[in-house]
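The complex is shown incomplete by one protein chain, all other protein chains being positioned as in the whole.
Now for chain A:
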Amino acid sequence: MSMTDEPLYPIAVLIDELKNDDIQLRLNSIRRLSTIARALGEERTRKELIPFLSENNDDDDEVLLAMAEELGVFIPYVGGVEHAHVLLPPLETLSTVEETCVREKAVESLCRVGSQMKESDLVEHFIPLVKRLAAGEWFTARVSACGVFHIAYPSAPDTVKTELRSIYSQLCQDDMPMVRRAAATNLGKFAATIESAHLKTDVMSMFDDLTQDDQDSVRLLAVEGCAALGKLLEPQDCVAHILPVIVNFSQDKSWRVRYMVANQLYELCEAVGPEPTRTELVPAYVRLLRDNEAEVRIAAAGKVTKFCRILNPELAIQHILPCVKELSTDSSQHVRSALASVIMGMAPVLGKDATIEHLLPIFLSLLKDEFPDVRLNIISKLDQVNQVIGIDLLSQSLLPAIVELAEDRHWRVRLAIIEYIPLLASQLGVGFFDDKLGALCMQWLQDKVQSIREAAANNVKRLAEEFGPEWAMQHIVPQVLEMINNPHYLYRMTILRAVSLLAPVMGSEITCSKLLPVVMTAAKDRVPNIKFNVAKVLQSLIPIVDQSVVEKTIRPGLVELSEDPDVDVRFFANQALQSIDNVMMSS
């Protein structure tokens, strides 16, 4: 085209770059497909752009993925819902490619387009597409087919519905495990659209096929479907059909299947109702809590609170608690760690008395666990227990645990406990904190590891927020400021950092009287790194303190620093001076 029409040029380039050699440019063009479509108009989009995209299917996966995504929201650009079916051919091709993420995105878009299409169009265009995919030569098409049945099925005439059900049942027995896995994954979605009369017959037979598959990977996914399917069925049908399967699975030879059951079991309790839960599922769950394989126990232990929430407290105390006690001394630290991360949540379920009687000893033993992760997990959920029994009963054991973690030789452990200090402080109260933990917080400011010092400075700020400036004035500020005399400049830097964090919390007055003088002294430090950090801190103090203080103290200090022999010091000092000027100009 002649480029006389200058403003059209950008869009022309965009179109040309659909076929550029550079993948980034193609990708960019595809991402702006809607712009191209609007420039071409609806009719030409339907007649030219969409067929063009359908042919353009051996591109790089990144481009195909972007295309699959764009086409999902393309209905407005092809002329609305009555033309939506033109989007199906390119999406159909995309749903057969080898790359899983492209296929999944194409299926998602197919569903999105299909769910907006008129019923007659679905019958005419979408259902044939589903059948084509399901009969595809390569497994990729058949995998994608499994994901679109639930869109096609509701609009299909009765005869076609029967056919669709039988096609899906064939997919459940496909030669390729990949297809059977996809069928298992999507069975719940598909089943939700099927009339209840067929649920018990057709769907249950598909489900049976999948649960008896010789591939563990298929059975695993069938387990996942149990809960979804169970919710669709009437409770008595669920008890008759799903329950035996799940009980069987909970004793499967493969630990991976049992692992899935352990993860899913609590969801099924609601579907089957209280009585079968008591007689069947609780024993199954207890077995899983005592499984031989640590991975299964980890999964089961991680769900112990969720499971107990569904049960009544007596059942939980009678059946689950004994297992929890065993797990708290499990040989695998990961099991204990999983238990520790959820066990505090059991306190509200069991109530005060049972918690004190049964759970407290477990908490205490976990707090003394040899692995820091276990202890940390208990501490992180302390608030949940505090609401039920108060913290006093725990505080005796808590302190040694905290102190030990605070001095752990792995800095990541120390870091983790610092993160919880404000939580602990709020739960334990000022008194306890002053006595026991204050010293620790100061000690961390002088840790050997920079990340710890950084976290410690932040911790000091959060404590000041928690307990208020007055308390901080007494218990934090003097101790922190004292450390500015540390002979090592890295530690002095930490203090500067703490000062800059504390200043906004402490307010103008304390900042001027206590913090600022210390910073000004530090401006005379012999180490340039300290000096330019002083410049940065001063800059951060400008909005906090009074205008007069800025002019009287901060500006002269900065001017002096701006004549420092060190280039970095001069740079940051000038930057700070500039921001003083900016503040003045704006006010």
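Operating definition for what follows: a contact is a pair of C-beta atoms (placed from the backbone, for glycine too) under 8 Å apart; a residue touches a chain by one contact, two chains touch by 3 or more; residues count from 1.
The criterion applied here is as follows: contacts and distances are computed from a predicted model.
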Checklist entry - Which of the following names does UniProt give to the chain that is not shown: "Mitochondrial ribosomal protein S30", "Cell cycle control protein", "Cytochrome c oxidase subunit" or "Serine/threonine-protein phosphatase 2A 55 kDa regulatory subunit B"? => result "Serine/threonine-protein phosphatase 2A 55 kDa regulatory subunit B"
Item to check | Residue, one of A:Ala192, A:Ala294, A:Val403 or A:Val449, that touches the chain absent here | outcome: A:Ala294
Next on the checklist: Using the touch definition from the top, which of A:Ser115, A:Ser166 or A:Gln215 touches the missing chain?
Outcome noted: A:Gln215
Checklist entry - For chain A, which residues touch the unseen chain? => result 1-3, 5-19, 22, 25, 28-29, 32, 35, 38-45, 48-49, 52, 55-56, 58, 96-100, 138-140, 176-178, 181, 214-217, 252-256, 292-295
